[in-house]
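With one protein chain removed, the remaining protein chains of the complex are shown where they sit.
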Amino acid sequence: MRNGVFAKLCCLVFAAFMLAPIVVVVGVSFTPTGFLEFPPSGISLRWFRAILDAPEFIEGGWISLKLGVISATLAAVIAVPAALAIGRGRFRGREALLALFMSPLMVPTVVLGIAFLRFLTVVGLSGTFTGLALCHAVIILPFVLRLVLASISGLDRATERAAESLGAGGWTVFRRVTLPAIVPGILGGWVLAFITSFDELTVSVFIVNPSTTTLPVRLYSHIAQTTDPLVASVSTVTILFTVVLMIVVDRFYGLDRLLIGEGKK
Amino acid sequence: MSETRRNWLLSAPGLVLFGVLLFVPLVMTFILSLNSFDFYGGIKPDIGPGNYFAVLGDGYYYTIFGRTFAIALVTTVICVLIGVPVAWFMLKMTPFWRSIMVLVVIGPLLISVVVRTLGWAIILGNKGIVNDALIHLGLIERPIKMMFTSGGIVVALVHVMVPFMVLAVWAALQRADPAAERAAESLGAGTVTIFRRVVVPQALPGILSGSLIVFSMSASAFATPAIIGGRRAKVIATTVYDEFMGTLNWPLGAAIAMLLLVSVVVVMLAWNRLVERRVEKVIG
């Protein structure tokens, strides 16, 4: 059964709605004028050059990049063994453990933000990069865990038994059979966690200080005061960055699998 | 080493991280919400429900809570109305167009909420694209106010949340037997009937789980209401932010946040009960 004209029209309108704010931001960033206009009256790279004169955005970008890499890696290192335990084990407390590790998705982000702020203030890590990275690791861990769990559940237990029957010990089985099979899940989870950290605002806005301000927080505080084409051009750069990352992920893993857990065969 | 011990050992790093950085902070925040505050002495370490009384006894906060949950509810309903048909249409597309639509749905999800909300601010502003176009067409004389209104927040929130609904419904529909629709058609059902009697019931698990995600995320959203709503259309999250970063009354902010947490948890549990009962009915 194929879609009718009405369905196609609906999809078109939906696509337009989904793409509108992104197209607008990208369009506005090319304006030669000093104010936001869409469609732009001409095409100029003036506001992209202006980024070079705005060190706070460049620095924010670096901090976000570094933060994303470190916290995603930390989350992966912690989530993979936990996923192995939860994914294969039949033990008391397994459900509770899973619920605990997924709980950052359930708690309102703003609550997490102030809880982290309170905690970091008390232990004296407020505003530090270490504190920021640890907190990000907590909130992005569910993403890694979910994808690694999905790849473990797709793993045929018999494969490990086959390796064992051929003489492989526990560690060899893990390194040679289990790990290669779940690597796509780990990588997919890492990327999703990285993007989540890179874009995170609500928690970060509470726990950064001027020297650790991430790019989203910079953008937000800039927008809260004034919206000029500069924020649009910075945004366009981050969009471009995300698009490149998406293309890479799609080539190696499949975007639909990344977010739904199924898809590309 | 026993299997169980090995499993707990593997989970240990996560348990430590979550114990120290999730459990402890949340408990500390709860305690903070019981402390009192004055503008000269700062936070005092006494314990009492004063902040909760202050919030629950003030109509101002009722307005904010009411606005927040109204926005979340309307956003959820709109997401269902958009998400279900779109997911269904996507399922019936050719692989090429489907992959395009997947990009359209998922792509924005991976782009920063701040950036997307900036886009909506440009579109909805008094001198924004919508108003400009309407004035040019002569349909209105003065710009319609959309920025700093709940309506504006809903539009931008729907944009942020609708991918979650589409994905949830799509996952549910993918599990369903596509032949069921053909069966309904062969029995004489039209497109609308098929949608209402076959597709929606099949999508229901997805609609229910998607609604829960969308509602709880909308109720606690910060970036979108902060940029679109500003100070004039405050929601719980932005109020908490202002208490913490503006007035510096952390205990009061913590109390508001705790109330948000409790109401979200209550809604989730109630919703899960409803879903379970529904699932029981289907399975028998």
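Letters A and B mark the chains as written, and numbering starts fresh at 1 in each.
Criterion: contacts are C-beta pairs under 8 Å (C-beta built on N, C-alpha and C of every residue); 3 or more make two chains touch, one makes a residue touch a chain.
Rule of thumb we're sticking to: contacts and distances are computed from a predicted model.
Visitor: When one chain of this assembly is omitted, its UniProt record names it as which of these: "Spermidine/putrescine ABC transporter ATPase", "Glutaredoxin", "NADH-quinone oxidoreductase subunit H" or "Glutamyl-tRNA(Gln) amidotransferase subunit A"?
Guide: Result for the unshown chain: "Spermidine/putrescine ABC transporter ATPase".
Visitor: For the full complex, can you list every visible chain touched by the one that's not shown?
Guide: The chain that is not shown touches these displayed chains: A.
Visitor: Tell me which of A:Ile63, A:Val177, A:Val208 or A:Ile223 is the one touching the absent chain.
Guide: Considering the complete complex, A:Val177 is the one touching the chain left out.
Visitor: What residues on chain A make contact with the chain left out of this view?
Guide: Touching the missing chain: residues 156, 158-159, 161-169, 172, 176-177, 180-181.
Following the convention adopted for this analysis, only the chains that are shown with their structure count from here on.
Visitor: In their shared complex, at which residues does chain A touch chain B?
Guide: Residues of chain A touching chain B: 1-4, 7-8, 10-11, 14-15, 17-25, 28, 36, 38, 77-79, 81-82, 84-86, 89, 91-94, 97, 100-101, 103-104, 106-119, 122, 134-135, 137-138, 141, 195, 198-199, 201-202, 205-206, 216, 219-220, 223-224, 227, 231-232, 235, 238-239, 242-243, 245-246, 255-256, 258-262.
Visitor: Within their complex, state which residues of chain B touch chain A.
Guide: Residues 3-4, 6-8, 10-11, 13-15, 17-18, 21-22, 24-26, 28-29, 32, 82, 85-86, 89-90, 92-93, 101-123, 125, 129, 156, 159, 162-163, 167, 170-171, 174, 181-182, 185, 191, 216, 219-220, 222-223, 226-227, 230, 236-237, 240-241, 244-245, 250, 253-254, 257-258, 260-261, 264-265, 268.
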